[in-house]
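Note that one protein chain of the assembly has been removed; the remaining protein chains are unaltered in position.
Naming follows writing order (A and B), and every chain is counted from residue 1.
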Amino acid sequence: MLEIKNLQVTFQTDRGIVKAVNGIDLALEKGKILGLVGESGSGKSMTLLSILRLVPYPGKIAEGEILFDKEDILKKSPQEMRDIRGRDIAMIFQDPMTTLNPVFPVGEQIRESLRVHNIINPERNGFFGFRKDKERKKKEHEKVIELMEKVGISYPKRRYFSYPHQFSGGMQQRAIIAIALSCNPKILLADEPTTALDVTIQAQILDLLRQINEKNGTSIIFVTHDLAIAAEFCDEIAVMYAGQIVEKGPVDKVIEEPKHPYTKGLLKSIPKITQKKEKLYAIPGNVPDLASLPEYGCPFYERCEEAMEECKEVTIPLIEVSNGEFVRCIKYR
Amino acid sequence: MREAKVLKRILYTIPIMLAIAITVFVFMRFTPGDPVDIMMGKESMVSQQDIELLKKEFNLDKPVYTQLYIFLVDFLKGDLGKSITKNVPVINLIKQTLPATIELALAALALGILIGISIGIISAVKQNSWVDRIMMAVSFTGISMPSFWLGLILILIFSANLNLLPSQGRINFLISIPKVTGFYTIDSLIDGNWEAFVSSIRHLFLPALTLSAPLAAVLARVMRSSMLEVLRNDYVVFARAKGVPEKFVILKHAVRNALIPTVTVLGMEVGALLGGNMIVENVFGWPGIGRLVVKAIFDRDYPLVQGVVMFYAFTFVMANLLVDILYTYLDPKIDL
Partner (left out) sequence: MTVKNGIVPTDYYDLSYKKPNLITNLLSILRKIKKHPTAFAGMLIIIAYILMAIFAPFISPYNIKYSDLSERLMPPVWSGGTWAHPLGTDQIGRDLLTQIIYGSRISIMIGFLTVLISALIGTILGAIAGYYKGAIDTVLSRFADFLLSFPFLIFAVGVMAVLGPGFWNLVLALTFKSWVEFFRLVRGEVMEEKNKEYVESAQALGRTNGAIIISEIMPNIFQSIFVLSTLRIGYMIIMEASLSYLGLGVPPDIPTWGSLINSGRNYIFDAYWISTLPGIALVILVLSINLFGEGLRDILDPRLKVEGSE
């Protein structure tokens, strides 16, 4: 349903050109949940933003194709984009408090989504245009209450007029999900939707998202830095590092038989309750400075425990190891 | 709940007004020169009796605290004393000249807000383009200019050289209109007198523009910086992700938030408007309170100065109050 080919997103900074996303290929199938895992700065958020063409200045999409239903999003007109955003492809962000506009009531913000995409459509021509407006407003209001119930917000009628700061974090995120669902989108882009919430709420939100995926058949791209969550939630996982995908495949294969050293490192760092009192493992080193990435060679070289001399010099593409599994490592050439 | 806080805020202004009244009174008492002598200055042959009479009339024979008491009581009654030079109650003079000043102030306020906020929004949206740079340069110069000089320059350009607009007064002195509201613009419309309306607008334009300039400049800069900050927020990106047309993302989502700090600044600048209008009225010969008070200072007409200063302070306090109230309705997170 959604195919990303060779996406490159660059930023013009006073230290030179930074490649936030450096050649990504992804495919999302209908009804599946794809997980995009990586540390901060790996380019995962940028990937999502590129799909809706919301990359902020001074960044821009330098290269690539994003095919949605076989049509390239990057070539669409502003009007077409506005139709896609929120209606066909919806996005939710990390911090629910800052995602909602603090000066408008929550219900109104949900209703805006319906309004903008004309979901509730009165007859075009009417002599009593004004009355049609009021009628439509009423219907939209009702639909919003319905949506709020669906996502699990209690007392929706009262809460319609509340302001975002009067909601708890979990409720805010539910409201945002309500906005995302309002037009029944085919794809939901979720950028770390649970990171800002505490663990119990996290589970509830994930449950909600899973329900949406199962009942409505909405495909989801789920971005996270937490491999554990991805393991539990996603059907397929892609691991990103320094703007590139280093490993990709069905979730059980990636988790049980990780191939790339980075993936192995990430799995090792997940604290297990059965672990004895050893020091927690951390991948040595730091995320590389994207402005000064080497021209060739593997970007993970500096921190790789299985590194060899050759890794520094040769640039490796994504290699298909078996059906649906891909790695970017010299070992699998 | 908001209503209770608003009420509290209103009550808070009372002690402030009291303090202002006392301060103004004290100031006036400390002014050098015996007002009676000054009044008598012109005539040399005055009998002791006349002096006594005058003193009685202006309460100068009573002890200071009694005078203060009388002053406060009178103030509450609305009696601000009697002008020495014009020999009419101060309150009448204020009533006469007030409409002119209000008309000017409102025009300047409207102009300033309109121009300032629009410039601010446009500059922020087109950040770093040449439009932005020019607008910011202009507004920067706007706050570096004294208003009286700006007024003179405008007169020079538009009256002297281009002969487009008149430089003094409120209306062509040949035209007369009924005094309904005291606002020449509205009165001429009520009267159906198109010529009068045009004339009053022409006379109003330059002074209002001059008075609005510093306000517009400040608002432009504050609005711009506030907009820039707001535009960086997640909810703006989210609004776009919802599919909201860009026009509404800016005008609805962003501006509404950016207005909040701007209104605070507006409140602070309204005071400057009151001060500036003294000068602008002077430059343009606008027959308002500002011109009245400046002349009164030179004529040593203390009751008049006193009354007007009280009036100014009162208005200022009210304006601040209004802004505070407006603020609570703009920002749902604030209780006063």
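Everything below uses one rule, namely that a residue touches a chain if its C-beta (ideal position, glycine included) is under 8 Å from a C-beta of that chain, and two chains touch if they have at least 3 such contacts.
Keep in mind the model is a prediction, meaning the values are calculated, not measured.
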| item | value |
| --- | --- |
| Given B:Q67, B:S118, B:N193 or B:N320, the one touching the chain that is not displayed | B:N320 |
| Touch with the omitted chain, as defined above, among B:Y65, B:W130 or B:F298 | B:F298 |
| Contacting the left-out chain in the complete assembly, out of B:V6, B:L152 or B:L165 | B:L152 |
| For chain B, residues in touch with the removed chain | 16, 19-20, 24, 27-28, 30-32, 140-141, 143-149, 152-153, 155-156, 159-160, 232, 271-272, 274-276, 278-279, 282-283, 293-294, 297-298, 305, 309, 312-313, 316-317, 320 |
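Criterion: only the chains that are shown with their structure count from here on.
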| item | value |
| --- | --- |
| Chain centre separation (chain A, chain B; CA means) in Å | 53 |
| Interfacial residue positions of chain A with respect to chain B in the complex | 49, 52, 54, 56, 78, 82-87, 90-91, 93, 95, 98-104, 112-113, 116-117, 163, 165, 176, 179 |
| Chain B residues within the chain A interface of the complex | 233-235, 237-246, 253, 256-257, 260, 330-333 |
